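All protein chains but one are shown in place.
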Amino acid sequence: MSLWEYANPVKFLGLSERVMPWLWGFAAACLGVGLIWGFFFTPDDFRQGSTVKIIYLHVPAAFMAIQAWFMMLVVSLIWIIRRHHVSALAAKAAAPVGVVMTLIALVTGAIWGQPMWGTWWAWDPRLTSFLILFLFYLGYIALWEAIEDPDTAADLTSILCLVGTVFAVLSRYAVNFWNQGLHQGASLSLDKEENVADVFYIPLLVCMAGFVLLFLALVFYRTGTEIRVRRTRALIAREGRGAAAQVEGA
Amino acid sequence: MIPDLGKYADAVLSAYAVSIALLVGIVALSLWRGRRVRAQMVEAEKRAGRNG
Amino acid sequence: MRALFLRDLVLALRAGGGFGLGLAFFLIVVVLVPFSVGPSSELLGRIAPGVLWLGALLACLLSLDRLLAVDWEDGALDLLATSPLPLEGVIAVKAAAHWVTTGLPLVLAAPVLGVLLNLAPQGYGVLVLSLALGTPALSMIGAFGAALTVGIKRGGLLMSLLVLPLYVPTLIFGAEAARRAAEGQDPATPLLFLAGITAGVLACMPFAAGAVLRVNLR
Partner (left out) sequence: MGGFCALSCSGSDIVMELSVTDLAVGRGGIPLLAGLSFGLARGRALVLRGPNGSGKTTLLRTVAGLQLPMAGRVEVGEDSVAYAAHADGLKAALSVAENLRFWAAVFGQSGIDAALRAFDLEPLAERRAGQLSAGQKRRLGLARLVVTGRPLWVLDEPTVSLDAASVAQFGAAVRAHLGHGGAALIATHIDLGLEADVLDVTPYRAAADAMAATDEAFL
């Protein structure tokens, strides 16, 4: 039993059929519990008032926005090195989810920033970095959409993901240098800085777990969809050559 | 039922509304496309089964 | 390699698309800025380094979609791929020719346009230096973007979407160096970062671009 066995599309579909109900279930449970707990049963922060409740969306979304890109990087590398189709399709499947996470982080950040900093948007390094990450996601998805041949698209987007990662990190340092910023330092780390008290910390962890599970469920489901698109394409190509390119939803 | 959010009620509620709408949106979009693609695949498989 | 470089230069000269257009575009952007933000010389002087950098960046972007597309359409790229030249070298040489035909004229014209924008006198040297250090990276990154989108019809817009985020670090450090110098601060740190990025890009990007081009040619 090797992990690579699941690089076979059929095996992967079988695995995801078995795993997905659990993922969806736990994701819904964690998100439900975490968000309700955070929204209804946590006290207001003495400085930030009730806006502190936004943390249960903002921080997990920001976390997942970065993790989604990181996951795309890993599966892109797997595609480049081992040529498993499932991994290329998983990268394609994850990108729109990453976009949504980035968007949530940006929007909740803006809504939070308005009462706290008195402005919807500041060219703060963290906000700016997320905006740049958002642009990278858009470019990545646009490249997937623009290329017809699936293997060519997988190759090109993988290299773009690699190069993009380097430049995203460079940009992060560049904007740090460029503007020192208003944003508080990372308010969440494993050793629990004092500015996040237990009352906030535990529901936040539950929400983080919920976001991770939701992301996994979505990626599994969407990868399955991409595999089915390819299978449909292959079946049609076998049926009559030439009609292959026009698979709806491809 | 809704806790007292004080003067920041608008901000907190809109943040939750937007985020949940986006999450529901991506889930619904994924499910909708997944269903459609699955139906197409079943269709193609049926045809392939008939012909060969 | 030398032949390819010279050929690209001659083509840019004869077709008139290289030297002239980018420079004219740069000029127009710079001229339009006062119309949009007002003629206050104090304000113009403050934003001059940033405007000049942005103008140079856009002028550079303008000519990128023809960098490989012409050779792709007339089949020359296929022939070059079967020639003894490595594709990485082809890309690097074409990027170098692109820099000489667009980047270099922009570097030389920037001080003149700085006068139009009321740039502070102490800023000229570092502005030219930062552009000279930064624009080669813009050409090389752009060549990567051109290689990515070479097979796509109407790939120009997509290429801008892919390339512009990659320009962020270069733009930040370049404009920051020019701004600091204009304000009388020490520009050494951003200049060093800028030079580092350019060196890294020139060293690594030809390989990424060559790999991408090989995928597109097959």
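In this document, chain identifiers A, B and C correspond to the written order of the chains, with residue numbering beginning at 1 in each.
In the analysis below, a residue touches a chain if its C-beta (ideal position, glycine included) is under 8 Å from a C-beta of that chain, and two chains touch if they have at least 3 such contacts.
Values in this document were obtained by computation on a predicted structure and should not be read as measured data.
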Could you tell me which of A:Met20, A:Ile80 or A:Ala234 touches the chain that is not displayed? A:Ala234
Which residues does chain C use to touch the chain missing from this display? 2-4, 7, 10-11, 14-15, 71, 73-85, 217-218
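Please note the rule applied: only the chains that are shown with their structure count from here on.
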Counting only Cα atoms for the centres, state how far chain A is from chain B in Å. 15
Using the average of all C-alpha atoms in each chain as its centre, how far is it in Å between chain B and chain C? 42
So in the complex, which bits of chain C are touching chain A? 144, 148-149, 151-152, 155, 158, 161-162, 164-166, 168-169, 172-173, 176, 189-190, 193, 197, 205, 208, 211-212, 215-216, 218
Under the touch definition given earlier, write down the residues of chain B that touch chain A in their complex. 3-9, 11-12, 14-16, 18-19, 22-23, 25-27, 29-31, 33-34, 36-38, 40-41, 44-45, 47-48, 51
The chain A residues in contact with chain C across the complex are 132, 135-136, 138-139, 142-143, 146-147, 152, 155-156, 159-160, 162-164, 167, 170-171, 173-175, 177-178
